[in-house]
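Removed: one protein chain of the complex. Kept in place: all other protein chains.
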Amino acid sequence: MIPNVLAERYASSALQAIWSAEGRIVLEREFWIAVMKAQRDLGLDIPEEAIVAYEQVKNQVDTASIMQRERITRHDVKARIEEFNELAGHEHVHKGMTSRDLTENVEQLQVFRSLQIIRDKSVATLVRFSKRAAQWADLVITARTHNVAAQPTTFGKRLAMFGEEMLSAHAAVQDLVDRYPVRGLKGAVGTQMDPLSLFEGDASKVAELEKRVVAHLGMPALWTNVGQVYPRSLDFRVVAALTDLASGPSSFAKTLRLMAGHETASEGFAPGQTGSSAMPHKMNSRSCERVNGFHVILKGHLAMAGGLAGDQWNEGDVSCSVVRRVMLPDAFFATDGLFETLLTILDQMDAYPAVIAKENAHYLPFLMTTTIMMEAVKAGVGRETAHKAIKEHAVATVNDLRTGKVTTNNLIERLVGDDRIPLSADQLTTLVQAGERNAGAAQAQIQAFVGTIAELAERHPQAAQYTPGSIL
Amino acid sequence: MIPNVLAERYASSALQAIWSAEGRIVLEREFWIAVMKAQRDLGLDIPEEAIVAYEQVKNQVDTASIMQRERITRHDVKARIEEFNELAGHEHVHKGMTSRDLTENVEQLQVFRSLQIIRDKSVATLVRFSKRAAQWADLVITARTHNVAAQPTTFGKRLAMFGEEMLSAHAAVQDLVDRYPVRGLKGAVGTQMDPLSLFEGDASKVAELEKRVVAHLGMPALWTNVGQVYPRSLDFRVVAALTDLASGPSSFAKTLRLMAGHETASEGFAPGQTGSSAMPHKMNSRSCERVNGFHVILKGHLAMAGGLAGDQWNEGDVSCSVVRRVMLPDAFFATDGLFETLLTILDQMDAYPAVIAKENAHYLPFLMTTTIMMEAVKAGVGRETAHKAIKEHAVATVNDLRTGKVTTNNLIERLVGDDRIPLSADQLTTLVQAGERNAGAAQAQIQAFVGTIAELAERHPQAAQYTPGSIL
Amino acid sequence: MIPNVLAERYASSALQAIWSAEGRIVLEREFWIAVMKAQRDLGLDIPEEAIVAYEQVKNQVDTASIMQRERITRHDVKARIEEFNELAGHEHVHKGMTSRDLTENVEQLQVFRSLQIIRDKSVATLVRFSKRAAQWADLVITARTHNVAAQPTTFGKRLAMFGEEMLSAHAAVQDLVDRYPVRGLKGAVGTQMDPLSLFEGDASKVAELEKRVVAHLGMPALWTNVGQVYPRSLDFRVVAALTDLASGPSSFAKTLRLMAGHETASEGFAPGQTGSSAMPHKMNSRSCERVNGFHVILKGHLAMAGGLAGDQWNEGDVSCSVVRRVMLPDAFFATDGLFETLLTILDQMDAYPAVIAKENAHYLPFLMTTTIMMEAVKAGVGRETAHKAIKEHAVATVNDLRTGKVTTNNLIERLVGDDRIPLSADQLTTLVQAGERNAGAAQAQIQAFVGTIAELAERHPQAAQYTPGSIL
Partner (left out) sequence: MIPNVLAERYASSALQAIWSAEGRIVLEREFWIAVMKAQRDLGLDIPEEAIVAYEQVKNQVDTASIMQRERITRHDVKARIEEFNELAGHEHVHKGMTSRDLTENVEQLQVFRSLQIIRDKSVATLVRFSKRAAQWADLVITARTHNVAAQPTTFGKRLAMFGEEMLSAHAAVQDLVDRYPVRGLKGAVGTQMDPLSLFEGDASKVAELEKRVVAHLGMPALWTNVGQVYPRSLDFRVVAALTDLASGPSSFAKTLRLMAGHETASEGFAPGQTGSSAMPHKMNSRSCERVNGFHVILKGHLAMAGGLAGDQWNEGDVSCSVVRRVMLPDAFFATDGLFETLLTILDQMDAYPAVIAKENAHYLPFLMTTTIMMEAVKAGVGRETAHKAIKEHAVATVNDLRTGKVTTNNLIERLVGDDRIPLSADQLTTLVQAGERNAGAAQAQIQAFVGTIAELAERHPQAAQYTPGSIL
């Protein structure tokens, strides 16, 4: 059998369990049992012993037997009803229900539970971003815009930046969890005609039945006006939220790949691991690349979800059926794989202060030119004169470095030797060295992030302590 | 000049004003003035007369003059600074700011104001869905799943269904508006080094400055840890929310196109308008098709937004620049055009009860077969016998209708003539006629929707009364 | 294990075999053997008995054993080398090769062979479109634009239209097959440094080796300047071609779903099958919906492919790795599933002449208004007068039909009763009846399509006779 590669290679067992054939069948049976209990309480004739019998066999899942039934009936839900009935020795499940009363609710339960797991892993990830940001809060690095050296910042600030991006998306996911609406028992076209028939038109009983079923599912909200299916824009919203949540991590992974190219940082290795045997120096950012790959995959799933949203005909159709079979589990497997990988990166990553210091030293004279100019003006030279002198020397230094005339940034020496700049070698060196420690408000910003995450972790103590499995 | 077709043909003037070159320049100037006022209050030497001078000229926008400056400086922000300074006769704007301190905040303001307009139009749309749902609450139609007749529902329920889908997305847009975070004054790489220099390291003044600027912008939240730019996943979230919001309308439009094909309903015409002169009977669903077209466009913009999210290098770059110039205004123009069109459709649409009744009559005997079977069983016949008899006649009726042997659905006559079914012609006819009025809980569901929208309209009284402009 | 749902439920065994773990390992081993044979012929010391030994064990695939090796080496290619060597009792494979010299070529072979299978199935599909177009060449139906009745056409013409769309995409796929370029043996960064070392700098031997390897693979072209990997825009081109090829079928499926809603045609049933047992009249277009679903899925895969194209860093990276593991097999599984489904639809579909005739009768008077006007003018009335009269009556007829005042289209009666139209009832009836048989050049167009497909079938006789497997 050809396996689902996202599930088998990358996703955690918790996600696999939710979306496996076996897992789904158990969810369905639990759903039927919850419906029967509520129906019995509301007056339908469903014997207690039948419910007990169903409960006793609900975990006996034989997918081969069910598939054999499906080949005969050519109807998947009917096959699963028959199997469950035969195991229990009763015929009480699925009363007053259509197939979609079962499948829509159970699929939404799969989505909802998966969302909760992902939400929890995003908490664990934010805790790590916070920890790393605090660890490297004072490690000054050369910030880059357009991939070119711009001003000093700290490595901790860079991590807090990606962390805060993800935190913003995390809040949106939390919102989605807090108000995720389930379809409920609405009948073949959404009018509840069949459950109403079952209770001989008693609308209050139908409402109570639905209320109990939603309570069983544990979802926070309920649709009122739907058709055969719940609106597919809800699936779109879910996949968009996952894509959003993966965006901060993706930018972080890309930046770490860039830093690895400069050897200022790397995603690290598992203890004991070294580079490839042929090239022992070579430490590829395989895991970061994988994070970026998952993000690309999610955008593909989002395109699929977008292809279903807004394409409902009348009370519904199933042109979405094959798409949702692929997109829903796979989007969660990809997101889960992304977080397993990302947590591992955050645990194993490393920074290389010596290389960072070398880079800082190389660029710092350039980064300090505006400060030098201001000091020169204070010392009495005209602004235009100072600007002209500094620009001449800066451009000359860049060119000489690139053509090899000089091998280290000697801008300061040049300025010392220029009479137009009335600052001594000592003064200039002091200015540049001060720059090396000045990352503005970086530390305070990091502190704010660390504080916010500490509160989040308090609200989700178990999630905060999650440890990823071993990745390939 | 080649116009922006989405702006010119479809968007309202309110949206055009926000995104026009002139509108943006005024927003920038107002932003600069707000910054100057705060800087002055916090102790910087900015004379009151300068601020007055800037305020007096802020609406004097000469884009040609600015473009001429840009051709010389090759720097768009610098060109706009020089123009504003020259008009005012002062040089106090943009102190301690980098270009992105201006442009990011102003672009976010454009996004935020556009979001508010769209939010308001979605309220106006929901009010119309509610009105139409109430109007046709009792008009029974043949619900379709898989585009095939399934069970009775009402036209009002169908409209409430699409309305409730949109309501769910509306709530997500409202959330976004309620917590939309602005970048603020963070300097070249996000560390606030430059504003800190300006206030000689006084962090509290920098914080106060930023607080006042955010208050001027009127946005509800502020990023702390950012780089040169705010995270592009926020743009993605915005475009995803617009796409989501357009999904219910898109399904509605598609369904109305289907109904027009059956002549059970149409998007209607403006008063006095008729069909094409060559074919006067032909009433094309041009506006509904346009709604579907806008949805396709939005998904393209979402792909663009997805191409930027998660692709930030270090503290930021502008590989996003050209993309955002296209995607941000165009996504709002498309959404705005969609709502202008949709509001018009909801105002002008019509249903055709005679054709609907004919369709109901055609399908009702089929839709009632399960009820007939139950009654036959009550009347004493075995369940299997009844099922077999009904199925034989139903299939035969379908086939005869399709091959032309019969021209109307005569299933009831066939059942009357079959001894296995112990029900009289009167009894059967009564059953079928009852079915025609039985739309289950449809009316109650509609009522719930109408109530919710009434509350929403109370919270947004002005938005609820919005009337669309004339569409092409 | 969680299966790949596209492979397991929808794709044919031929596609599954190409992309299974076992199938791939055999392809790799055959590739290594081809390389060894060429290396031996070009002078490397590789004993004949070793090659024989490798050939004898090449089909002994034990994926569990390989996975156990991978867990130790943490290198998938190394694990497969060791397994093959141990099975054969020799160590001659993979000489002068890097991992990508193996994996890129084998993956391209999987793509190439899959493309050929899809190309063949598209031939089989076109043959069916041709057959159905010929069968219904003269069955006049009411053509619709904007989903509204427009002019007569024939059902055969409608099928030829979708067939010709697909034929155009088929030609593009054939082009792709005809010039698909393989990466070849290019070494770690594309410079062939390692194979050149192996042959001590003899470039002619390296070229000859590569030539033989390409001949073994059977691919028509070879890249010269590549890096570690072949350009991912080639994958994009493949998935775009598949999406293109699926577009005609998708439009056809959507149109058949629309026709099913009017009961003018349906996708039919397998012999002996009827509708759902609860609603025996209900024949859902499940297979057509599935075709549309596959098209949505493909567009998601295209978004994934687009996320890799144009994102190569330097000589290559593997941020594409996880994406290609998902996208490449799944895009082919989806396309294959689409064609299996489509072939079944084309074999089982049916048209319902009685319903079609009823629809024609309903609309024909409207469709003939321009002709009637021309004849009225010939008979002496002024053009403006005739136009005014006809328009009045047409609009009134439409309105009366929709409000239920009349139940059949009585436009002709109305015209007969209007003195402004100097045509008798007989004349008018004759005009309308002539219209019912006038589908313009439809038959000639169909004939052209049938002829083209006949030539295509002659060029691909085996493909033309392909019969799909049984679908779920």
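The first chain written gets the first letter, and so on, giving A, B and C; residue counts start at 1 in each chain.
Methods note: a residue touches a chain if its C-beta (ideal position, glycine included) is under 8 Å from a C-beta of that chain, and two chains touch if they have at least 3 such contacts.
This one's a predicted model, so the numbers in the text were calculated from it and none came from an experiment.
Chemist: Among A:T63, A:N147, A:S424 or A:Q465, exactly one should touch the missing chain; which is it?
Modeler: A:N147
Chemist: Which of these touches the unseen chain: A:G23, A:P353 or A:P422?
Modeler: A:P353
Chemist: Just to verify: which one of C:Q60, C:N147 or C:Q427 makes contact with the chain not shown?
Modeler: Here the residue in touch with the unshown chain is C:N147.
Chemist: Could you tell which one of C:R9, C:R237 or C:R286 touches the chain left off the display?
Modeler: C:R237
Chemist: When the complex is taken as a whole, what residues of chain A touch the one chain not shown?
Modeler: Contact residues on chain A toward the absent chain are 144-150, 257-258, 260-263, 274-275, 277-286, 289, 303, 307, 352-355, 357-358, 363, 366-367, 369-370, 387, 390-391, 394-395, 397-398, 401-405, 407.
Chemist: Footprint of the hidden chain on chain C, which residues?
Modeler: Missing-chain contacts on chain C: residues 143-147, 150-153, 157-158, 160-161, 163-165, 168-169, 171-172, 175, 179, 181, 187-193, 196-197, 203, 206, 223-228, 231-234, 236-237, 240, 243-244, 246-251, 254-255, 258, 292, 295, 299, 302-303, 306, 309-318, 438-442, 444-446, 448-449.
Chemist: Since one chain isn't shown, list which residues of chain B touch it in the complete complex.
Modeler: So the residues of chain B touching the missing chain come out as 1-10, 16, 19-21, 74, 257, 273, 286, 289-290, 292-294, 296-297, 299-304, 307-308, 313, 317-323, 325-327, 329-330, 337.
Everything that follows uses one rule, which is that only the chains that are shown with their structure count from here on.
Chemist: What whole-number Å value describes the gap between the mean CA coordinates of chain B and chain C?
Modeler: Inter-chain centre distance comes to 33 Å.
Chemist: At least two other chains touched by the same residue of chain A: list those residues.
Modeler: Touching at least two other chains: 292, 299, 302-303, 313, 317-318.
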